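Just one protein chain is left out here, and the rest sit where they should.
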Amino acid sequence: MSATSTTPSTATEPTTSQGTMQLTLGKALNLALHDALRDDPRALIFGEDVGRLGGVFRVTDGLQQEFGARRVFDTPLAESTIAGICVGLAIKGFHPVAEMQFDAFSYPSFQQVTSNLAKYHTRTGGACNMSVVIRIPYGGAIGAIEQHSESPETYYIHTAGLKVVTPATPADAYALLTAAIRDPDPVIFLEPKARYWQRQDVSFPLDPLPLDKARIAREGTDATLIAYGPTVQTALAAAETAAGEGTSLEVVDLRSLAPLDMETLTTSVRKTHRAVVLHEAPVFMGLGAEIAARLMRDLFDTLAAPVERIGAASTPYPPSRVEKLFLPDVDRVLEAVDRSLAY
Amino acid sequence: MSATSTTPSTATEPTTSQGTMQLTLGKALNLALHDALRDDPRALIFGEDVGRLGGVFRVTDGLQQEFGARRVFDTPLAESTIAGICVGLAIKGFHPVAEMQFDAFSYPSFQQVTSNLAKYHTRTGGACNMSVVIRIPYGGAIGAIEQHSESPETYYIHTAGLKVVTPATPADAYALLTAAIRDPDPVIFLEPKARYWQRQDVSFPLDPLPLDKARIAREGTDATLIAYGPTVQTALAAAETAAGEGTSLEVVDLRSLAPLDMETLTTSVRKTHRAVVLHEAPVFMGLGAEIAARLMRDLFDTLAAPVERIGAASTPYPPSRVEKLFLPDVDRVLEAVDRSLAY
Amino acid sequence: MARATTTRASEAADATGSRKSDNTNDPIAALLSPEGALTTEGERIAAVADETLRDLYRWMVISRRLDTEGLNLQRQGELGLWGPYTGHEAAQVGAACAMASTDWIFPYYRDFAMAVCRGIDPGAILTIFRGLTHGAWNPYDYRFGPFIIPVGTQIPHAVGFAMGCALDGEPVATLVGFGEGATSTGDWHEAMNFAGVFHAPVVFLCENNQWAISVPMREQVGGRVADRAAGYGFPGVQVDGADVLTVYAVVKAAAERARNGGGPYLVEALTYRVGPHTTSDDPTRYRTKDDEAVWRAEAHDPLARCAQRLRERGAWDDEFARNVEAEAEERAAVMRRTLLAATPDHPGAVFDLVFANPPATLMQEKAEFVAALESVDETAGTEGTR
Partner (left out) sequence: MARATTTRASEAADATGSRKSDNTNDPIAALLSPEGALTTEGERIAAVADETLRDLYRWMVISRRLDTEGLNLQRQGELGLWGPYTGHEAAQVGAACAMASTDWIFPYYRDFAMAVCRGIDPGAILTIFRGLTHGAWNPYDYRFGPFIIPVGTQIPHAVGFAMGCALDGEPVATLVGFGEGATSTGDWHEAMNFAGVFHAPVVFLCENNQWAISVPMREQVGGRVADRAAGYGFPGVQVDGADVLTVYAVVKAAAERARNGGGPYLVEALTYRVGPHTTSDDPTRYRTKDDEAVWRAEAHDPLARCAQRLRERGAWDDEFARNVEAEAEERAAVMRRTLLAATPDHPGAVFDLVFANPPATLMQEKAEFVAALESVDETAGTEGTR
C-alpha cells in the first residue's frame, strides 16, 4: 500500500533544466532523469508505476510521455527481477535506472543485488560493467503505515561492490543522480523521501558530483555534526539553534555512504575535537558505528569526547503517531552536543 | 553447488547425548536437534536436503530416520518460502528449525525474515510468538567456490526483532542451539562451518545457555581479543603464541551478536585497556564497528589505544586459493595487538 | 484434514498414473459457466439458502458503508491513509463467509471487509491507518491474520499454517487473499509450489481487480492467473468476482475439499478496483472515467448483483433492505466513534512488543527512552522544547 501523502506538484514546473530554478528535491531528481534520458541513449528507467503514473512520488513524472514506453516503462510487481533485469540490460550495454517503490520493498531484491549486481564485475574478470542505478526512497517521518519508513543503508553499505550515495538538497539530488547514472558501477541511490518537497534555487548547468566525497554543509568550530540524507536538515537546524546559544557547530553532509570520505571527516573533527553522528537507522550497526570506530582510530588523541550517535532504537519502526519520538530531532542533537561538550 | 569437502563422519558416533562424549561441533548440533525433537513435540526441522541426506554438512544426519518425514522434511528449493512457512507454522504453535544451506543462500529469504519474521510479534500486538530458529552455516576457509563463504551477520544483527547467536565450541553449539529452539522469539543461528569438525569432550546433561551473554574464553591482562564463531579459535591460538612471548591476552567469545553483552566486554577492557575485534566479515560495517563505538562510549578514558578491527577487505569474498590472505589469522591478530600495545 | 503432509500431491498423482492435473474432472469448475458464474444447475448443487444469501447481502452493504466512512475519515484528516475496497465486496464477503468459523484466513491489506465479517471491530482496525499501532487484533481470537503490506509475503505464511493444520490432523482450511499484482512476486509462486508439493489445505483467493496501483492487469500478468494452478498440480478457476453467490459457493466447496484432504485450490475472482489504490493515489493519471464507468455499472456492482439474485429468488423485501441500510449506518457511526476514542499506547510499548522474551538490554533501552521522554515532558511543562 503506498503512502504518498501530498505529491509534489510538478504540472506547472519546467521540464528541462536551464538557468536558475527553484526546485524541490523530487523535481531535481526528475530533471536529472530527464537529462540522462535526453543525453544518454542507453539510459532506461523502469520499476513499478514509474510510467503513466510517474511514480508514487512523481519522481518520474512526464518521462514516459516525453521519451516513450520503450525507455520508461512499468514492470510487474517483482523487485527481485527488477534488479535481475538490470544485470542483463547492463551486460547488453544499457544504463538501467530502476526504482524500488519504498525502502522495505527493496528487500526482495536483496539476493540479486548482493550476490549478482555487486559481484558481476568481479565474476566476469572485469568484462561486464554493471552501470546500474537502483533508486530507493527511504526514511521516515511521512506518517506512513508499516514498511514505508525504513532506512536500509546498512544492508547496502556493508555489501562490497556497491556504491551508495544519498543527497540532502535539490542541487545535490540533481548532481549526484547524474553522476550515479554516468558511473560504470552499481550505485544504490537513496532518496530521502521526507525531503522530496524541500526547495532550493538551483543554477544550471550543474556538474555531476564525485560519488565518494562529503561536503561541509556549515562551518563551525566546537563540534562536528555528521549527517546524511534526511538528517542533514535536522543537523543544520540544530546548528542554527546552537549558534543562537553561542555554540559553533560544523555540519558534514556525507553524500557518499560507501565509501566514506574520511578525509573530510577527520579534517573537521581534527578542528572541533567532537563529533555527533545522526541517522534514522537504528543506532545498533548503523553507519554511526563505522564512523565512530574510524574517528577513534584516526583521531584517538584528538577526540575530546566519545563520538555521540543518534539514531533509532532497537525496535521495528514505530507506528507513525509516535515516530517523531524515535527520529533524530534538534533537541536530541543538542543534548548529544551538550554531553559531548561537557565530557 | 554445494562445496562440502569432507563431511564429519557420524555413522559410528552415538545418536543420543549422555555421559561425556568427544564430539565435533557438527555432531553437537546434531544432538541438540535430536534432543529437541525428542523433548519437544512441536519442534520441526526442514530445509533443502535435511531429510534423507541429513544436510550437506550432515548436521541433520539420522533425524528423519528416527523422527519420521512428518517432523524432519525436505522442502523445494525456495529459501524465501522456507522462512515464510516458519511464520505460518509458528502461528500454528510449532517450533520450526529451518536450515539455509549456505550463508549466501539465506539472502532470498531476506524480505521474509526482515519484514515478517522479525516484525510479526509486534504486528500482532504480541499475540503471535515467532518461536523460530533459522540455522545458517557461515564463514569461509573451506576452499569453496563463490557464495559459500560469506559472513552475513551484519545484515541480521542490524535488523531489530531478531536474536543472533553463534557458537565457537561443540559444548556451546549444543547449549546455544537448545536455548535457541526453546526461546519464543526468532533466532538466527549462525554455524561456523569451518569449525564443524572441531572436537571437544562434552558432558551431558548440558544446560541451555542464555542467548545474550558472552563468555571469557581465556583470561589475560594486557589486551582483550573479541571474537565469535570461527574466529574464537584464531584468537585463542594468538593468545597462546602471545603468552609464549610474554603477552597476556584475554579472549572474549561473544556467543550472542545481537544483543551484545557489553557488560562482559567492558569488564574485560576495563582491566586490559586494549581491545582487538576479529571477524571474517568485512571490516566496513562489521560488528567490530559497533563494538569499537560502544567501547569508546563506555570506556573513553580507560582505553589506552584505539580499538583494533580485523576483518575482510571491502571486496567480494576472494577465490579460495587466496582466501587465507583475507581471513583473520594469528599473525594479523598479533600485529594488531602489537600496534595496540605500542600506541 | 487428517492426512499426513508427507503425502505429497505428486506422489498421489503418480499413484493414479497421471502427473498432470487439470480442471476436467474438477466438480467445482463444473458448477460454472464459461464466464465463471454459477450456472442454474450449479446454484442448485451449491444449495445456498435464501437466508444465507440475505446475510451475504447484509455484510456487503455494511462493508460498502464502512468503506465510504473510511474514505470520509481520511479526507477529514482522521486517518493517514485509506485503501478503498469498493468493487471487492462480493469477493471478500463471499469468501470470508464461506469459510467455517474454525478455518483460518490470512488477508492482504485490502481485505477489510473480510476482517469485518470475521467479527473484528472496524474502529479498532482503523487505528492502524491512524498510525496508532501496527497490529490491532489478536489473530487467535478471530482466526484471522494481520494485514500484510509487503505484497505477496502472506502467502507462504498461509501455506505454512495450513501445513501445520495438516500435521496436527485438524480439519481446518486456510484461505489467503491477495491481488493480481501479488501473483507476480516470487513468494506467490514458491508458496503455490509448496502447496502443490505438500498437498496443503489452502484456498488461494486472487482478488483480481485489474489494477496494481497504475499497472493494468495485461502489463502485470503474462497469461491468466487461474490457468497457472495446473502447473502446480492442482485446479484453479476464474469466477465472476461481482457475484457473491458464485464466490461463496466456489470458496465453500474449495474449503471443504481442502478440509477433506483434497489439497489446494486457486480461485481467481475477477473484480475491479472502483476507487483509487489508496487515498494517496490519483487514477486520472492512468485510466479514464470511461474505463471506470464500465465497471461501475450495475452489471459489475456486487450489491446490485446480489439484490437482483435475491429478487429473482423472491427473497428481497424493502423492509429487509431498509434494516440493512440502517444497520450499516449505525455500524459506520460506531466505527467512527471507536476510532476517535482510541487512545495511543504509551510510546514505550514499542519496546515491549518486539519480543516475547526481551533481552535485558532492550528493556534497558526502553528505560532510557522513557526517562528521556519524561525529562522532555517536564521541560515542556515549564519552557517548551528547546
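In order of appearance the chains are A, B and C, and numbering begins at 1 in each one.
Methods note: a contact is a pair of C-beta atoms (placed from the backbone, for glycine too) under 8 Å apart; a residue touches a chain by one contact, two chains touch by 3 or more.
What you see is a predicted model, and the numbers here were worked out from it, not measured in a lab.
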Chains in view touching the one left out: A, B, C
Contact with the hidden chain (one of A:A32, A:I45, A:V59 or A:C86): A:C86
Residue in contact with the excluded chain [from B:L37, B:V59 or B:A104]: B:A104
Candidate in contact with the missing chain, chosen from A:A160, A:V252 or A:A281: A:A160
Hidden partner chain, residues of chain A it touches: 44, 68-70, 73, 75-76, 78, 80-81, 83-89, 91-94, 96, 108, 111-112, 115-116, 119-129, 131, 160-161, 163, 183-185, 211-212, 259-260, 262
Residues of chain B in contact with the chain not shown: 1-5, 7, 48-49, 51-54, 56, 74, 76-78, 80-81, 104-105, 107-108, 143-148, 241, 313-316, 318-323, 325-326, 330-331, 334
Interface residues of chain C (partner: the chain not displayed): 8-11, 14, 19-21, 183-190, 192-197, 218-225, 227-228, 230-234
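Convention: only the chains that are shown with their structure count from here on.
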Remotest chain, chain C as reference, centres from CA atoms: B
Rounded Å distance between chain B and chain C, as computed from the means of their C-alpha atoms: 39
Chain centre separation (chain A, chain C; CA means) in Å: 35
Rounded Å distance between chain A and chain B, as computed from the means of their C-alpha atoms: 32
Junction residues of chain A, two or more chains touched: 80, 104, 107-108, 146-147, 313-316
Residues of chain C engaged with two or more neighbouring chains: 133-134, 149-150, 186-187, 350, 353-354, 361-362
